[in-house]
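One structure is given here, and the rest of the page talks about it.
All protein chains but one are shown in place.
For reference, chains read A and B in written order, and residue numbers begin at 1 within each chain.
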Amino acid sequence: MGHLRLVCLAMLMCVASLSHAVTPEEVLSNPQQEARARALSSQFRCLVCQNESIDESDASLAKDIRTIIRKDIVAGKSDAEITRFLVARYGDFVLLKPPLDRATLLLWGAPALIVLLAALFMWQARRQQRGEPEAPPLDAAEEAALARLMRPE
Amino acid sequence: MIVEAGHFALVLALALAITQTLVPLAGTLGGDRQLAQAAPSIAISQFIFVALAYGALTYAHVVSDFSVRNVYENSYSKMPLIYKITGVWGNHEGSMLLWVLILATFGAAVAAFSRHLPRDLRANVIAMQGLLGTAFLLFILLASNPFLRLSPAPAQGQELNPILQDPGLAIHPPLLYLGYVGFSVTFAYAAAALISGRIDPVWARFVRPWTLVAWIFLTLGIAMGSYWAYYSLGWGGFWFWDPVENASLMPWLAGTALLHSVCVMEKRDALKVWTIFLAVLTFSLSLLGTFLVRSGVLTSVHAFAVDPRRGVFILAILLFFIGGSLALFAWRASALKPGGIFAPVSREGGLVLNNLLLTATCATVVIGTLYPLALQALTGEKITVGPPFFNLCIAPFALVLVLAMPFGPLLAWKRGDLLAVAQRLMAAAVLGLAAAVIFAATRGGPVIAPVGVGLAVWLIVGSFIDLYERSIKRSSGFASALARSRGIPRSVWGANLAHLGFGVTLLGLAATGWGVERVINIKPATTYALGPWQVSFDHVSKQAGPNYRETFTHMTVSDGSGVVAVVRPSIRYFAARQMDKTEAGIKTLDLGQVYISIANEKADGSLDARLYWKPLVSLIWLGALVMAFGGLLSLSDVRLRLGFARRAAPKALKAAG
Partner (left out) sequence: MIWSVLFLMTAGALLGVLWPFSRGVADDPARGLASNFYQAQVDAIERDRQAALIDDEDARIARALAARRALADAKSAGDNAVRAGRLRKVTALAVAVLLPALAFGLYARIGTPTMPDDPLAARLAATGDNADANIMIARVEAQLKKHPDDVRGFELLAPIYLRLGRVQEAVAAYRRIITLKGESGPVRADYGEALVAEANGVVTPQALASFDKALKLEPDNAKARYYQGLAAAQSGDKARALSLWRALVASAPPDAGWVDMVKARIAQVSGQQQGPQGGPAGPMAAAVRAMPPAAQLTMIHAMVAKLSDRLQTQGNDPAGWQQLIRSLVVLKENDKARVALANARKALAANQAGWSQVEALAQNLGLKTP
């Protein structure tokens, strides 16, 4: 687990000396704006890493995007505007939560579809099961056979 | 010669695995008892030869025999001995050999510990294990051979990535593999049952301990991996919905459902289709996980296309076993008639709901993990499915699951009284609600945190209610309560403990909402506030390690009255690879942790630092330990009765019908 992140980390470390994902210089002085920036950053992926958000990534590209986000927040842009800008620039690939469109219909529909299918399957199974008789008590022959079976040898 | 003998042992193991598949099957299908009876001996022989091969490879690593390509590529003569040994599975070929070693070990364990099994079932199970061994030994020998040689031998190996030289990472793969491969046994049992057509409570009884063993290891393996990521990545993240993590979570979800399903089948002869389906599914997901991690398909679909040999091989194995078991499944559908009938509201019904929710969660993880790969392969379109997707889609399932969990153990078999159970759970509900309200009022934070705490309390208290009612409530004094609690079967203790452990983990997860984070530039001889603590950065010191230089920062953590802990986060600089690695300073205080990591030493002596206070965070992994311990308790119960050592007493007669 996390091996890929590791490889990613290792590769990045070779290129750049280790810097923390978010460095103190990047942090905005207004805590509310900073919190918004952090929340927003966790929605975008680092384009050169495996499954890391830009909030977690050490790559310089991630840092650039973080800086863009913070500048835009300070400039008074809304989250939606910033997201639109980044998607226009890097494509849907940058979004960690893919948008709902034709290509992802199946993805977003999957959980509901699975529950529906399973419920259908179980309803079917129940219908078949209904009407099955309850077990009658053992008859004499069975009792005798059981007694023979259970007799200590 | 040792190396070549090891290579030959691996070839012999393949020959034995093929024998292990064919001879017992010939025995059971051809009606020859003696052939069927040979199965255990063959399985143990196969294990011995795989172990010999593994030992030979380990030997080559330990003595730095660089004429073995695998050693040359992954070992370094100056590494500490322990990492030479763990380095054997720190690479593709070696880890596949470990996979097969564990498979053979389970095969031998089945052979050794199943004397009470009906002979044909035993022979068929061992044959199925042999078939799995055949497939993977073929893969190793033909596509991933660790015994290939180099001539002339280089004088030094390629240094192992320093990040891989970590005790946590060293133990993690074997634990995870024990879990993954442990489910091969349940798979083999399912396939054997389908072949013989005997799918009944006796079968379930024998499957249950193996399911438990695999589940315990997988639980520990996942927790271990998560803790490793937590302390090594430098900012305290512990779960990322990374495909490699998902690969281990998928079989865990299916395996957990299987665990519950097997109990129903053993007791009530019900949920047969579910149980067989889950047994096949769980191991298939283990195989899928192996494919995802080992084929390189995750790194990039493109890279996979360039050198697809290994990936395609594992994919073929995967398809063969899934397809084969599905075909068997269809062939034996008639033998899977439901046995004991039950009302929707009943213990059985609750467990069906459990299976449904866990399977749906599992399917969501599978689809979320594979969707980007499939989409890219089919249309070339690239999308990302990351944590926000998984959190959003899985939350509803998890919510229903947690709400329903305390009900399960209290519901009666066949038909239950939901209202009565709800009344018994009133205390848990009240306490949970109170906890949520109190925390929301006093701590604030994101809404999810107090809600999570409330749910966790509901689950933890709810898990105690069954035990409480069975022991203390019915007793007059301490002595009789103790006697009664001794009388409770260990499997009941185990089940409730496992549920409780899940609640404990949930509590740890919920508390992350109240974490404190400070990303600041710190200067020596300065004090910084961190949640309830004062962290003072005293000074920096340097030290040379075996193959790195280390810069330590000395920090003391104090509360209002005095120093409570010393933390020494550091940066290690590996000059040979020009690589920095941060070593976080972690100190557990009151179940929470102070977590500090540093980077970027500046000319003026200041450093970039991340300071965290993570309240109750250790509960995340303690909960997993509790779950595993619950499993262990349950296992000890099952094992006591597995042998059916005592013969039936005559009193049984009057109990019948």
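Keep in mind that, in the parts below, a contact is a pair of C-beta atoms (placed from the backbone, for glycine too) under 8 Å apart; a residue touches a chain by one contact, two chains touch by 3 or more.
Keep in mind the model is a prediction, meaning the values are calculated, not measured.
Shown as candidates are B:A15, B:L399, B:V447 or B:V566; the residue that touches the absent chain is B:A15.
What chain B contributes to its contact with the hidden chain is residues 1-5, 7-9, 11-12, 14-16, 18-19, 23, 26, 30-35, 37-38, 40-42, 44-45, 48-49, 52, 60, 63-67, 77, 115-120, 141-142, 145, 147, 149-156, 200-202, 205, 267-269, 306-307, 339-340, 347, 411-415, 470, 489, 547, 575-576, 578, 641, 644, 647-649, 652, 655-657. Within the entire complex, the positions of chain A that touch the omitted partner chain are 134-138, 142, 145-146, 149-150.
By our rule, only the chains that are shown with their structure count from here on.
By the touch rule above, chain A contacts chain B in their complex via residues 1-7, 9-10, 13-14, 17-25, 27, 42-43, 45, 50-53, 56, 91-98, 103-104, 106-108, 110-111, 114-115, 118-119, 122, 125-126, 128-129, 132, 134, 137-138, 142-143, 146-147, 150-153.
Residue ranges of chain B in contact with chain A, taken from their complex: 161, 163-164, 172, 176, 222, 225-226, 228-229, 233-235, 237, 240-245, 247-248, 273, 293, 298-299, 338, 341, 344, 352, 356, 359-360, 363-364, 367-368, 371, 375, 379, 381-389, 392-393, 396-397, 519-521, 571, 577-582, 597, 599-600, 608-610, 647-650, 652-653, 656-657.
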